[in-house]
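Dropping a structure here in structure tokens format, bear with me for questions.
Shown here: the complex without one of its protein chains, the others still in place.
By letter and in written order, the chains are A and B; residue numbering begins at 1 in each of them.
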Amino acid sequence: MSSIPAILPKDAAAAEGKVNVQINGTWYRFPKGTRIVDACNSVGAHVPTFCYHPKLSIVGSCRMCLVEQGMPPRLAPGAAPTYDENGYQPISWMPRAVIACANTVGENMGIRTNSKMTEEARKGVLEFLLTNHPLDCPICDQAGECKLQEYTADYGRGTHRFTEAKTKKGKNLSIGPRVNLDQERCVLCRRCVRFMKEIVGEEVLGVVNRGTHNAISCYPGTTLDSNYSMNTVDLCPVGALTSKDFRFRMRVWFLKSTPTIDVNCGTGTNINIWTRESKVYRITPRQNDEVNSCWMPDSHRLNYKYINAPERILTPLVKTDTKAPQRPATWDSALNLVVEQLHKCAPTETAIVASARMTNEELYMVRALARQLGITKLDIVSRKGAGDNMLVSEDRNPNTNGVKMILGKTGTGLNAIRRGVRNGTVRFVIALGEDLTSPEAGFTKEDLEGLDYLLTIHHSENETTRMSDVVLPGVTFAEKYGTMINVAGRIQRLNKAIEPMGEAHSDWAIFRDVSERLGCDCVKVIACPTPMMVLEEMAQEFEPMKGLTWGNIGNEGKVILNTGVTIPLIERTKAKN
Amino acid sequence: MSEQPNAIDALTAAKPSPGEKYFPKFEVTKELTEEAAKLVALYPEGKEQSAVLPIIHMIQEKHGYICPEAMPWIAEMCKSTPIHVAGVVTFYPGIHTSCPGKYHFRVCRTIACALSGGEELMAYICGKIGVDPASLTDEHPMAVSPDGLWSIEPVECLANCGFGPNVMINDTLYSQVTPKMIDKLISEYSKKD
Partner (left out) sequence: MSEITYIRGREPHPRETRRIFRNIDREGYNPSIKCFMEDGGYETLKKAIKMEPADVVNEVKKSGLRGRGGAGFPTGVKWTFIPKGNTKPVYLVCNCDESEPGTFKDRFVVHQDPHQLLEGMIIACYAVQAHFGVIYMREEFPEAAKIMQNAIEEAKKKKFLGKNILKSGFDLEIIVHRGAGAYICGEETGLINSIEGLRPYPRIKPPFFPAAIGLYGCPTIVNNVESLCQVRQVLMRGGEAFAAEGAQRSPGTRIIGVSGDVRRPGYYEIISGSITYGELLYDICGGPKRGRKFKAIIPGGASAKVMRCDEVLKDRNPDGTVREMSVFDIPLDLDSIAKFGSMSGSGGVIVMDDSRSMPKVLNNLNRFFAWESCGQCSPCREGNPWMLKLSTRICEGKGSPEDVDLLKSVADNICGRTVCAFGEACSWPTQAFTTKFREEFLALTKPINALKAHSPETAEARKYLIRED
């Protein structure tokens, strides 16, 4: 006869607001209200799902997540519950499997994800999903990241039992400017429908017909043209919705994904960049519940083409005479030339136009350079646009907060610089990562022509670089490490996904080399081998960054400033829960 | 051969039917809008979407079927979206997306009626009204006679199983129907104006 523990596990768990759940024979504790699927996944008992998505309403229609479940036996009136030596009640297993997505854990609940019943249920459901599936995996873009494929490997029979004619539906349908639909591949999980309705608030997708003819569709004449349409492609567990941009371009298993952040606006959407060798093939959102949930706008997602564009500047370009055309140079000679020229510029007549698209580390180096040269005319180009009340911020610069903290600038000084250029008090300009002729910067070609000296660091050719005396090739966000601070004051990391194009150098390293050659004697600057070290340097100086290291920022970032700015979509999601 | 519309465009592709001459064409009028508003008002506030089916029934009664032009209008009336309305319209077999004949046969084919000869009756009616039974498929369950006067559609259980075979002509149910009765009904109906 075994004794019962003095404190029953159920009481101990209840004190923490938790319940005891037995998963595959082992007891765990989970907070009340945890979904069975989340509970199982968190302890490594993987539950396959198609329709379940933590950010969408639960429909429970794919039936893939069936698990065997049991509860303590229902007691006869007056009977006392029995406990084993560990203080748990026996579990009476239910005769039929339940879905793990819609049900939450309960006290003394038992779950089996590896039992015969569970296995049979999954096998059965999977077989049904495959009956009318076209099995065109060799040419399907989803191949390699398809849940149907994945689960077929886990639960497939290996042979076909379905030998009848398949249901025919629409194929290769354009449902929007960026998304294609194949109705036959669809498993009707309705994630896309729910996303458009619940997150975007536009009911453009729906299910039509019934029974086996059920199909996802949009209404003729309306298209899935929302700026968030491509999230449906990410959500689609199979190859029914595919991205027109990525279609047939690369097998996903050749791609390497690098977690980093988007630099198209101040939100700093967390993303993965998918690359093969030195080419970027696509960008997908990366979950961060404090920044972008699981989503990202199409406009940002598709703005990566410039990384591998022919406009990229691959070597330093110099002009040896004002009238001469630019010609390629080696880094060594270009840097020497720059140093020589900078020495000639009177600091009071020199201005630096920096960019809020730079990382904190780059900005820090810019500040060091400006101080070294004694330049005080320094500001950035601010970019404003309409916010979309979702994820696109009004601030179209990704690091305005970093600029504010490090340079103490907000872009208001740019007017003075422009005036100075026009009235001749500014004769030398250093343009860093900005095209001065862009509408936001507001310089004209004539302004630039009138300058005595123009030095540019930029990754791609533009009007400013063409008119520059020296162009040093920098890199895009995909080619560098660094940190930025988003509108909500969260510092986040950029990771290098590909090596710099051609002979381009990371911008921070260029500044370091220029500083060094200018005669800077600060060991910390000239000996700095990585941007991570720059970060640590900054952490010493700036109060909000105190204690920060590259490692402890993590992939999700850290809030270091209280800006009072929030991200509308995140606020809405939080309010819903 | 003309190109088939794709699976999405097919939702609103015109499906001409000879039955159309017996029904007025769908047109948004003040009266129609008022009638729809009345139906919407039957449901609690903020639940306008509930009126989707009632409005569909109203239009179908007047115009015979739900034409492509009607769907966006219905959506507007019940504060819904066209794709939602299309989803509802294409779900229910009782909602027609092409015009039935003036007199619409619904022949029960479910077990009890089938046991009492429903399927043979179906073939008989098809022959009488000049419709090819093979043209009736899951995707196109309704066929209209060339003169537009008749249409036929196999349906599932009409809930009069003890008295099969059952046939509905428009809103009227006929039970224990025989070929002889069909002959009589067809001649009676064709005499109606």
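What we mean here is this: a residue touches a chain if its C-beta (ideal position, glycine included) is under 8 Å from a C-beta of that chain, and two chains touch if they have at least 3 such contacts.
Values in this document were obtained by computation on a predicted structure and should not be read as measured data.
J.: The complex has one chain that is not drawn here; which of the drawn chains does it touch?
T.: Per the touch rule above, the missing chain touches A, B.
J.: For the chain left out of this view, which of A:20, A:149, A:180 or A:214 touches it?
T.: The single option touching the absent chain is A:214.
J.: Could you tell me which of A:45, A:173 or A:187 touches the chain that is not displayed?
T.: Once the missing chain is taken into account, the touching residue is A:187.
J.: Per the definition of touch given earlier, which of B:21, B:47, B:62 or B:140 contacts the omitted chain?
T.: Considering all chains, including the one not shown, the answer is B:47.
J.: Using the touch definition up top, pick the residue from A:5, A:70, A:124 or A:413 that touches the left-out chain.
T.: A:124
J.: What chain A residues would touch the chain not displayed?
T.: 58-64, 66, 95-97, 99, 102-103, 121, 124-125, 127-129, 131-132, 161-167, 187-188, 207, 209-214
J.: Where does chain B touch the missing chain, residue by residue?
T.: Spelled out for chain B, the touching residues are 42-44, 47-54, 56-57, 78, 80, 84, 87-88, 91-95, 106, 109-112, 114-116, 138, 155-164, 168, 171-173.
Operating definition for what follows: only the chains that are shown with their structure count from here on.
J.: Just the number, please: Cα centre separation of chain A and chain B in whole Å.
T.: The mean C-alpha positions of chain A and chain B differ by 50 Å.
J.: Would you pull the chain B residues touching chain A in the complex into a rising list?
T.: Interface residues on chain B, with respect to chain A: 6-9, 11-12, 68, 71-72, 80-84, 86-87, 90-91, 138-139.
J.: Which chain A residues qualify as touching chain B in the complex?
T.: On the chain A side, the touching residues are 169-171, 173, 175, 181, 183, 203-210, 213, 215, 217-222.
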